[in-house]
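Here the complex is missing one protein chain, while the rest keep their positions.
Chains: A, B and C, in written order; residue numbering restarts at 1 for each.
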Amino acid sequence: MKVMMNTGRTVPQGESVERKHSPEYESAASVCFIHPVDMMVLGIEDGAHIRLSGSGGSVVLTAVASETVEQGSVFVPLGPFSNHIVSGETHCTGMPDFKSTMVEIIPTEDPVPSVAELMEALGGVRYAH
Amino acid sequence: MLIKDVVCPFCGCLCDDLDVEVENGRIIRVDNACTLGSKTMVGDDRLKAPIRRDGKGWIETTYDAAIEEAAQILLDADRPLLYGWSRTHGEAQGIGVHLAELIGGVVDNTSTVCHGPSILAIQEVGHPGCTLGQVKNRADLIIYWGCNPIDAHPRHMSRYTTYATGFFVKDAHRDRKVIVVDTRRNESADVATEFVQVEPGGDYAVLSALRAIVRGRGDVVPPSVSGVSREQLVRVAEMCKNAKFGAIFFGLGLTMTAGKNKNVRNAIELTDELNRHTKFIISPMRGHGNVYGTNEVFTWITGYPYAVDFSRGIAFYNPGETTAIDILRRGECDACLVVASDPAAHFPKPCVEHLARIPVVQIDPHPNATTHICRLQIPGSVAGIDAAGTAYRMDGVPIRLKAIIETGVPNDTEILQRLYNRVREAKGE
Amino acid sequence: MTELLIRNACVFDPLNGIRGDVMDIAIRDGRIVESVQNNADVIDASGFLTLPGGIDSHSHVCGTKVNFGRYMSPEDMRAGRTARRGKMHVTSGYYVPTTYGNSYRYSTMGYTTVLEGAMAPLEARHTHEEFNATPLQDMLANTLFDGNWSIMEAVHAQDVKRAAAIVAWTLSSVRGFAIKLTNPGGTEAWGWGGDLTGIRDPVPNFNVTPAEIITTMIEANELLHLPHSVHLHCNNLGKPGNYATTLETFGLVPDLNKNRQTLYATHVQFHAYGGSTWRDICSKADEITKSVNAKPQIVMDMGQIMFGRTMTMTADGPMEFNLYCLHHNKWSNHDVELETGSGIIPVLYSKKSLVNCVMWAIGLELALLTKNPYQCLLATDNPNGAPFVKYPEIIGLLMSKRYRDEECATLHDGIDQRTSISSIDREMDWNEIAIITRAGQARALGIAAQGKGHLAPGAEADLAIYPIRCDDVDPATEYRKVVEGFQKTRFTIKRGRVVARDGDVIVDGANTTFWVNPTIPDEHNVANDPEFVKKFEEYYTVRMSNYPVQDVYLPRGRCIKTEADI
Partner (left out) sequence: MRVILEAKVRKKPFLPIEAESIIPRNFLKGTDLAVYEGNKERKLVDLFRISVEGTAVTPEKIEVVLKGDTSRVKRIGEYMDAGKITISGDVGMHCGNFMSGGDIEILGNADAWLGREMRGGYILCHGNAGHYCASGYRGEKTGMQGGRVEVLGNAGDYCAEYLTGGEVHIHGSCGDMAGVEMKGGQFIIDGDATRPCGNMKDGTCMIFGTVRQMLPTFERIGTKKLPDRKVTVTVYKGDVANRGKGIMMVKGTGRSDE
């Protein structure tokens, strides 16, 4: 399914943003809010894993049903997960399309990665706190 | 020990009425703060000492050795990028700008991924604004456009707008109307008198239509604009014109969607137009605690609020070219100093991939996403917790952040000053 | 101990009656002394024009509004860019330069002291931060009280002592220097998008008039024995016919202080317009100067405009909105809760515009028709009328009728009907220039006692040595040499140290900020008044304890204490 991805702050993400190694942060930032009707179309339940792919890359997230997002769009808290999908294109404004990236969603059995795993995949070296 | 009137460093509201209970050098309770502020202050999670990457692992190092290595990395670079700054105090930001000047680097701050487009818009048409107290004391109409204060600035409504008692607004519930404009019915929309739901990417068209209606040319506006009926637009325009004092607060819903700076410009020009009828102001909802301070400090030193390129000696500015995202995406820079921010978490993947390829030095108190991709991290103290210094609120009001506990950790000013001195010495000055 | 001897200086020191004597000046540890030892460092001034360091008594260089002018003007930053060199940091900008740009340019023009014309108390910390990044000038901050709610309440209650107590608390809290009133009452009206039309209009919701605010604050100022007088930007700035408001305002001013004026009226050029619309605007400089010539209690500054692009920035919010509607260029506005407002608009003063030509002429007329040069000082309200780098040209114009005539010939023809500039023959001499650029400022600001603006033993050793030989140059005909000479000093000396030489700044600089702390009895201290505190906590958005500017922001602050008569 192709949808528009919006990103932004949520309270749980904001509460834990200075503790990015914490389980609270990882769970707060790795969710994808999706309209219940769209979930039905995808054939998934609340809590299922989905893979989002966009112009910048792809990542596995946990689907969370929400009626505050419109059908045809999803909301992902800002952070390293959503940014795994966004491209660096800024249209020469300096600002990426954080709130308007088209993404393809497919259900998946793959696990949701940790922040450290995401960074390792990009060429980093895991720091265990 | 109870410390009163503490300033919260979390978001651009810089609430300065926190009561903080400190025991044995630790913050154990925070009153008056929102959950974002109090969780941040109580749950502060620190890196204990400088660390450097050693092959496939990490080892602790000393401040002296770390500063020496950082200086060498910057000196060796042909196009160093110095990025971040918005979580530290102004005094450190100033040294950072001078460091960039000294090494011919590009210095940029987190505005780039926040209200950078708003700055571009202001540079085109200006900014009719005011301090937040003007809104609190006078505004009878509040518009939140493309922002969700309940999640991002949880006390904005109670301190300054919807629920705040002001001198001329004694009964906020009765005397203030609230309009929320967004692409989704967010939590803030639930408290609004009027909710305007715009199709994604439709803000520019809606703002143009409102401008036309306000200046009496509603006749050209089609029956529906980006999912909003003309009828609702006319109603909103009337509410605005009939207000005694209107205030538009806008967020990343305008800066991060197609049109970006032009969306914000259109909102500002709507405000200008409304000032021909009544008093209206507009203000960006600035995110990071001291992001506005970075703009102020950068501006008085270099003339530009962000994205300043010193590679030719003079200050050059052109967002879209000299902004951190663009430089990283294009793979231009060959070293990076990150201060008080976390680009690996908040930059798109292609930018982080480039960061992982080049030597990155991070000065930040917390282990974060950037930790995994940097070569070297030097922890400083936290502005507003164990470091004092200046921060600027989202409306430009400067406030002094307090050091409420003592940790003995050097602050960013000290670390950066040492780095600056070392680089200067190495350059033979 | 450091000593310096300046030999063969051609000195004009109006406050000490020295007029062009060629003499030596001895300096020890930053102050002028009678003599120094034989091994003192020596600078040969070679007979060049030597004046006390220049003082700008009204300029906008630091703080929220100025920085916003920079912030919104990347196009201006493309001008005047210089790279890091020697002790000098990068600079950018022409009409709203960076702090270092301002500081270096003032310094190379021989200016050592600058008063920031408008500081909102709530944002004072910002002004002081920028003062620290303006390292080569001693700084002072006019503090805005024009729309201050507590002040208006005190005025309404006709309680001068209360007003004085509020001023005392505020100035000492925010490390301010003097009382500034900008469009008094008008900035509060602008809080609702309105303005006042004259000094007898009531301020909405507060039931006071500008006239009452002005007179009360003048009395409060004198009760506090502040070094400077009330510093007033009159109501109705920039409106045709506004000279009447200005004259009416001058009529309010009693003569209360034998050492200095009772009222400093700033940028009076913008307040001296006749006519009723932009079409029939004309000069009323004759009427204004007639009033000032008869009132020693008033000092004004020119508010000269010069042709070219610049930026207007003022606490006068409504005036700026009117300008915006006229030009439809960019417009910024920044109202400050419970205190004041401000607006910023870029402008182009054009020789093709008759209005602009009339404005240009009025500024010069004011200076030339004011008999006592101590009563009309040189300033452009930088950058409103023009960036301060234009001062040398203004000096040239004041010293040379021929230069003025040549300029007039390039202007709009209508200027002769609308102004009397062509009929004025007066040409200022070196001594008068020294008065209108430093001695007059020092006296008006009340800082001669702090060792500013003169060269008597004990004074601060701030000097400017210009590459002009007074006896060789005839300013009336060789005005180009005058203009060039005033653009770059041979030496600028600040507190006994050479800080600039031939257009280059050669030290990092370490300025001082002067501020006042009037002592008042405890029972009058508003900080102890529960009513004042309660209102503060209810209506401001910062806590009262977080409002005062901490000492750390004034690393080299110098407090001027006064004893109030309350």
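Worth pointing out:
By our rule, contacts are C-beta pairs under 8 Å (C-beta built on N, C-alpha and C of every residue); 3 or more make two chains touch, one makes a residue touch a chain.
If you're wondering where the values come from, they're calculated on a predicted model, not measured in any experiment.
Although it is not drawn here, the omitted chain touches the following shown chains in the complete assembly: A, B, C. Contact with the undisplayed chain is limited, among B:Gly105, B:Gly129, B:Pro367 or B:Gly380, to B:Gly105.
Here one chain is not drawn; of B:Arg211, B:Lys402 or B:Arg418, the residue touching it is B:Arg211.
When you scan C:Glu75, C:Glu406, C:Asp508 or C:Glu538 for touch with the missing chain, the hit is C:Glu75. Summary of contacts with the chain left out: across B:Ile3, B:Val22, B:Val42 or B:Val221, the touching residue is B:Val221. Chain B meets the missing chain through residues 77-80, 103-105, 120, 123-124, 201, 204-205, 207-209, 211-212, 215, 217, 220-222, 225, 258-259, 262, 265-266, 269, 310-312, 317-321, 330-332, 334. Where chain A meets the missing chain, the touching residues are 91-92. The missing chain lies against chain C, touching residues 72-76, 78, 329.
Just so it is clear, only the chains that are shown with their structure count from here on.
If each chain is drawn as a node and touching chains are joined, the picture is a simple open line.
Taking each chain's centre as the average of its CA atoms, chain A and chain B sit 22 Å apart.
Remark: chain B and chain C have CA centroids separated by 34 Å (rounded to whole angstrom). The geometric centre of chain A is 56 Å away from that of chain C, both derived from CA atoms. Taken residue by residue, chain A touches two or more other chains at no position, since every residue touches fewer. For chain A in complex with chain B, the touching residues are 4, 6-11, 14-22, 56-57, 68-70, 73, 75, 78-80, 83-100, 115-116, 118-120, 122-127, 129. Of all the residues in chain B, the ones that touch chain A in their complex are 10, 35-36, 39-40, 43-45, 47, 51, 53, 56-58, 112-113, 116-117, 120, 148, 151-152, 154, 183-187, 200-201, 252-253, 255-258, 260-261, 287, 307, 319-321, 323-326, 328-329, 342, 344-353, 356-357, 366-369, 371-373. For chain B in complex with chain C, the residues that touch the partner chain are 4-5, 7, 16-17, 90, 94, 98, 101-102, 119, 122-134, 136-138, 159-160, 165-168, 244-245, 272, 275-276, 278-281, 295-296, 299-305, 310, 312-315, 317, 390, 392, 396-400.
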